[in-house]
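Take this structure, written in structure tokens, and hold onto it; I'll ask about it next.
Complex shown without one protein chain; remaining protein chains in place.
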Amino acid sequence: MTDRAAQVRSAAVLSDPQTLSTTPAALVEAATPQEARREGAPRSGGPARARRASSGRPGRRGRSHVVPHLVLGVGGFLMAFPFLWQIIMSLSTNAEVQSVTPNLWPAELQWQNYVAVFERLPFLDQLRTSVVVTLVRTVAQIVLCTLAGYAFARMRFRGSGVLLAVILSILMVPSQVYLISQYQIVQNLGWLDTIAGIVAPGLFSAFGTFLMRTAFLALPAELEEAARLDGANPFQVFSRVMLPLAVPSISVLAITTVLWSWNELLWPLVVSTYSDRMPLSAGLATLIGDKTTDYPVVMAASLLAMAPVLIAFIVLQRRVIDGLAHSGLK
Amino acid sequence: MSDDTITPTRPPAVPATTPPAAQSPAPRRRVLQRDGAWPWLFVSPLAAGIAVFFVWPVLQTAYYSFTTWGVFGGSTFTGLANYARLVVDPQLWTALGNTLVYTGIVLLGVPLAVWLASLLNTPGLRFASFYRVLFFLPYVAMPTAIAMVWRIIFNGDFGVLNYLLGRVGIEGPYWISTPGAANVAVALVGLWSSLGFAMIILGAGLKSVPPELYEAAELDGATPWRQFRSVTVPLLTPSIFFVLIITIISSFQLFDLQFAILGSQNPVLPKSLSLVYFFYQQGFIANDKGYAAAIAMFIFVLIGLVTLLQFRLQKKWVQS
Partner (left out) sequence: MSRPSSAPRRGVRRGLSVVSAAVGVALVAAGCSSAGGPAAAADYEAAPSDLSASITYGVWDQAQVAAIDANLEGFAELYPDIDVSVNVTPYADYFTKLQTQASSDSLPDLFWLNGPNFQLYASNGKIEPVTGAVEAGDIDTGDYPEALVDLYSLDDVQYGVPKDMDTIGVWVNEALFEQAGVPLPEADWTWDDFQETAATISEALASEGAYGGAGGMDGQTTYYDTIFQAGGEVVADDGTASGYGTPEAEEGLQFWTDLIASGGSPSIQQLTDTPADQWFTSGKLAMYWGGSWLNAAVSDSPVSATTDVLPLPAGEEQATVIHGVSNVVAASSENKQAAQALQVYLASEEAQQQQGDLGAVIPAFTGTQQGFVDSAPDRDLQVFLDAVDYAVPLPVSKNAAAWNALENADLPGAFSGDEPVAEVASSLGERMTALLEKE
């Protein structure tokens, strides 16, 4: 079925007048159906194909939307339920929150809990730290992991298999194991309490390397060969040809790094001493006391801390999601 | 477009730990061999960083696993004593079992995510973006605060979950204070938080299935279910493989969730702890850092083996 489907597909592509205006890369991709179906790899480019591809099924079948709405609605509610509760908790008093019989709605909306967050935490400083740390990490991971991922995917060199296995294994070990050792290394580098110290170990990601390798493996080799034959050196092949094609996977890497970095707790907590140099995640944790905790304020702080990333996701999701499914080319 | 290009020289489709040498036919080999020092330049930033920040800690951990390490330093070499103790320690096997149970439950989320992603992909579905944001919310959440909310939900006497179960006539257990139920509770939260991410990856994989294939299958007379089975799933296997690897690796790292939901004083911990929690307990609470290092090496080897196994098995079921 594969070959026949491929031929059907190719025929469809070639006969569709709109695709004739798409970029050559997309056409090449149309001609290599199987590899192009790797996860994370750029998909068929061009607006027409985008429209077609965004429908998982042929739209003419006109399936009823009741089941999807029902399932997704219930599922979505379950996903969001704890957050709704968090919002309610953040607007209640501590006594209402701690009361064993749950209060579904506070007697009075305690908006001052949100004000209290700014009083008890150097929120804006910590926000800034979070943003800087996240940006640095994301950019660094994109650079490092695309370079390494490409090398593992497309370049032959002795020991690449072993090196990949070692790198993946090392980075898969839970970070608590490395805590003290890495702390001492960072301390010896003089990076305690600095952005560099917070950022450092997290610059290197097994997930990122693995993801980019998968992505590059899925790209057609012909483009590379063509570029090499044109006399480009490997770095130019990488940066001019392969990298743009891998943008969807880079988006995934970016999202995951941003989220993980934003919420990372233990390492920043241990490495930073001054609260205005901590990221939000660590600052938030300081609100949790030993014997007494002001739960509503913790909830309010958590929602405030979550907000920037959530807003970014909402705004960018269309771009991100669609980008994941199509090629990064215009 | 001549037929030549339609029968492609297949790139190494299978992400394997073996060097690409195994797959490529002659022409590519020649091209790649000219790379020379380039691969090392590409890999060296990552490798250098890892060498500085990870290689030394790994070596240090390995060394300490063969010693008895004082709380703040000062070690005496004790050879394999820690390992001998580890192998017969029932807590290790309990921890391993708990981690596997957790992993198993969270993996149930993968087929669930496939289904949900395909629903989300229904053509012309209104509010699709809204649903997507909802499902992604757990992934964005600050873990500590959310764990507190879940503690309240799981409360045996006053929690919402048991209240609802009670309405249906089921007497819910004390989730957080009963060993088996505690594992399930933590796993449910793990499942809840990872579903959104899996859906996004799988959703992207779904979108990349060319509609023409569905058309072709339809022309062949295939039912929607058959189409799903024979078109969607096979082409989705690379995405599924990816999600599986990521899920398994992060499940083996279970710690924060247990710490936050169960609490460090919880009596069920000895029976419910995960591998990493066992490490933390021995390393930072019992202050037996040599023993903890041995546990760490165990985890390291285990994850490595599991990943290797996955890569090997992948050749069998992941579509090239």
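Note that the chains are named A and B in the order they appear, and that numbering of residues resets to 1 at the start of each chain.
In this text, contacts are C-beta pairs under 8 Å (C-beta built on N, C-alpha and C of every residue); 3 or more make two chains touch, one makes a residue touch a chain.
Given the structure is predicted, the values throughout are model-derived calculations rather than measurements.
Of the candidate positions B:Tyr83, B:Phe127 or B:Phe284, contact with the unshown chain belongs to B:Phe284. Checked against the full complex, the one of B:Leu59, B:Leu108, B:Ile170 or B:Val301 touching the unshown chain is B:Leu59.
In the complete complex, the hidden chain is touched by one of B:Pro45, B:Pro123 or B:Gly156, namely B:Gly156.
By the touch criterion stated above, the residues of subunit B touching the omitted chain are 33-37, 39-41, 44, 47-48, 51-52, 55-56, 59-60, 63, 70-75, 154-158, 174-178, 259, 264-270, 281, 284-287. Subunit A meets the missing chain through residues 93-95, 98-101, 120, 156-158, 179-181, 183-185, 187-188, 192, 265-266, 269-270, 273-275, 285-292, 294.
To be clear about the criterion, only the chains that are shown with their structure count from here on.
Chain geometry summary: the mean Cα position of subunit A and that of subunit B are 15 Å apart.
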